[in-house]
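Every protein chain of the complex appears in place save one, which is left out.
Residue numbering begins at 1 within each chain, and the chains themselves are lettered A and B in the order written.
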Amino acid sequence: MTPIIETHNLTVSYNRRPVLWDVDFSLPEGRLIGIIGPNGSGKTTLLKSIMGLVQPDSGYVKLFGQSLDEVRTRISYVPQRESVDWDFPVSVREVVEMGRYRRANLLRRLSSADRDIAADALHKVGLQDFAKRQISQLSGGQQQRVFIARALAQQADLYLMDEPFAGVDAASEQAILQLLTEMKAASKTVLIVHHDLQTVRQFFDWIVLLNTHLVASGPVESAFTEDHLRQAYGGQLTILSKVADLVKERHFPVREKPYKDRP
Amino acid sequence: MSSFFSFSDPNVQMVTLGVMLLGAGAAIVGCFTFVRKRALVGDAIAHAVLPGICLSFMITGQKHPLWLLAGAVVTGWLSLLFMDYITHRTKLKADAAIGAVLSLFFGLGILLLTAIQHSGSAQQAGLDKFLFGKAASLTQQDVIVFGLTTLLVLLVVFTFFKSFKLLAFDRDFAHAIGLPVRLLEFVLSTITVLSVATGIQAVGVVLMAALLITPAAAARFWTDSMQRMTGLAAGFGIVAGFFGAFVSYTAPSMPTGPWIVLLLSAIAVISVLLAPRRGILARWLLQAENSRKMLAENILKSFFSLSAKKEAISEADILEARPFSVTGLGRGLRRLQRRGLVQQSAPRTWQLTETGQIESRRVVRLHRLWELYLSHKLGLPADHVHNSAEAMEHLLTPEVEQHLLEELEYPVLDPHDSAIPYDIKTDAP
Partner (left out) sequence: MNAFWIILTGTLVAICGGLLGAFLLLRKMSMVGDAISHAVLPGIVIAYLLSGSREVLPMLVGAAAFGVFATVVIEALYRKARLQSDAAIGITFTGLFALGIVLISLFAGQVDLDLDCVLFGEIAYVPIDVWITPGGINMGPRAVWVTGGLLVLVLAMIGIGYKGLLLTTFNPEHAASIGISVAFWHYLLMSAVSVTTVVSFESVGAILVVAFLIVPPATAYLLTNKLKPMLALTVLFGLGAAVGGYYLASWIDGSIAGAMSVVAGVFFTAALVAKHKR
């Protein structure tokens, strides 16, 4: 079976300083996968480079065994809640309907089928009564559910979510968790950036453990171990972070020739 | 023009000195505006002093510099309060608040100014110099009032320099260690408004923001120290003031402000391009040096692997072993020759000198050490580590090398089971 996500020697910089070094893994389909690691370990950067939002210095990502552009409509990305201005003058329904926007229909009106799909997604997250509210009039957890509804409206097979549980009340957490279970049952794959170690076993069945490099990737039972956690949380590798500083300071390329190891 | 440079006219001397002082004052205060990321707030304040000047003239009916200054300070401060209110009490963000206040006050200023002009008052002539500045039209009285104001501003800055610096850098920390943050902010805002109100004598309200910000931004490229940055910015401000007076006396029909701003912009462009370390040219040179270093060290590596079989190596051998460009190889070899790392034994045939051998072993050692590090510490498979090492071998410093050796416990073999070449002199396991 082709893995749903494959990264090859992925090295990514933020502000010219490498934050991910040679990350190499494959993820299976139909799992709830957590990306775990301390602050600054490159979790969000990894998600963004999978989604093509940041250019890697080297390496590549394959999704469904293909390149991103061939399978873009099968993937949905849920950014951090802070990535938007919640004072923005749009209603809950309008945001969810954005999940039906495509390159192909960008200049046309949404079809009634699209509107129905969006309404259905809103129903699934339990916010149908809030459809007309302006988005600032929601709690943090409700705002997160709006984002997830937008993602559901995309009807993707692979979901990439950046910290969907951050700053979320218990009721919303339960609702989101319930949705994730349903998505798994429908054999969707969900990749989630997560920072709360307490809930890892409860939420996920596969983890990717990062600390500016890949510490472990595997089923929770075998990968979520004391030993791996010590490697991930016991501080960054001194030499690695020193070399990252040197790369930035000397404006040095991470590869002799850019994209040399692309397929 | 000669009359300007001879400075025989005491009025010219005084105005020139005065304008240089204004330039320095605005640039110094501007450094704090800059580090507090309030460049555009400064722009709005500058536009907002115009209605104050017009109102002051309408009320008093004269152009006494003290009254004009008072009017400018009042509306300048009002605009600040207005912007603060909007950003803190409404959902409008800072940029919209700045833009709205700027256009409201400036529109009012223009309306009043045109109304005064149309009223045909005998005294009104010359108010429009506040739009684009006209240094030469300053009277002795003007120079005294604005010069003294600037001196006062400078005195305040020097007295509170450390506190202002801390406030700009970390307001919460300043508060925590018991500095009167509110009071300091009030003082800082007041001297900002004051230096804007005096600076417009030289550049006018429309371009005043440049006299605040551009010297500071240009200075920032040359230094990381706030003191030196302030000093440098003051220097740029003085040069700009002098230039403004020069333009104003030699080309009396020209507005002074735009020329001053063009000069400051040129200083900024030069700083962006040429400043050491932060400048763009410095970065290009660094990157070019990186490429030269990579080329030379890659040639050394080819020597290392070819030397196993024979000592004298032809350029054809090297090109066969690694796809250098012919010109690149020539350049790299000459560079290595200059540094005494290779010597020519026959036409187009070279061999490593003794130091060249040491150096080639060093590069290969770094390559293999980095491969080993990636495979041991990052758990990468052996067939994935080569590409990274190809680049990092040129970057790693002796200090990092020492760390690697210690952390890997002076390894013997790399992940591909090749021996790691040591030098007896440098490292003994």
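Definition applied: a contact is a pair of C-beta atoms (placed from the backbone, for glycine too) under 8 Å apart; a residue touches a chain by one contact, two chains touch by 3 or more.
In this text, all values refer to a predicted model and were calculated from it rather than measured experimentally.
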Shown chains touched by the chain that is not drawn here: A, B
Which residue of B:Ala100, B:Ile358 or B:Leu408 touches the chain not shown here: B:Ala100
Touching residue (missing chain; options B:Ala115, B:Ile270 or B:Ala316): B:Ala115
Sole residue of B:Thr214, B:Asn298 or B:Ser388 that reaches the chain not shown, by the stated touch rule: B:Thr214
Contact set of chain A toward the excluded chain (per top definition): 51-53, 69, 72-73, 75-77, 79, 83-85, 87-91, 94-95, 98, 101-103, 106-107, 134, 136, 150, 154
Residues of chain B (touch criterion as defined above) contacting the omitted chain: 34, 37-40, 42-43, 85-86, 89-93, 95-100, 102-104, 106-115, 118-119, 131-132, 206-207, 209-210, 213-214, 216-217, 220-221, 253-255, 257-262, 264-265, 268, 272, 278, 280
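As a convention for this text, only the chains that are shown with their structure count from here on.
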Whole-Å gap separating chain A and chain B, where each centre is the average of the chain's CA atoms: 36
Complex contact set, residues of chain A against chain B: 9, 11, 21-22, 24, 58, 85, 87, 136, 213-215, 237-240, 242-243, 246-247, 250-256, 260-261
Residue numbers on chain B that touch chain A, as the complex places them: 91, 93, 283, 286-287, 290, 294, 373-374, 377-381, 384-385, 387-388, 390-392, 394-397, 400, 403-404, 407
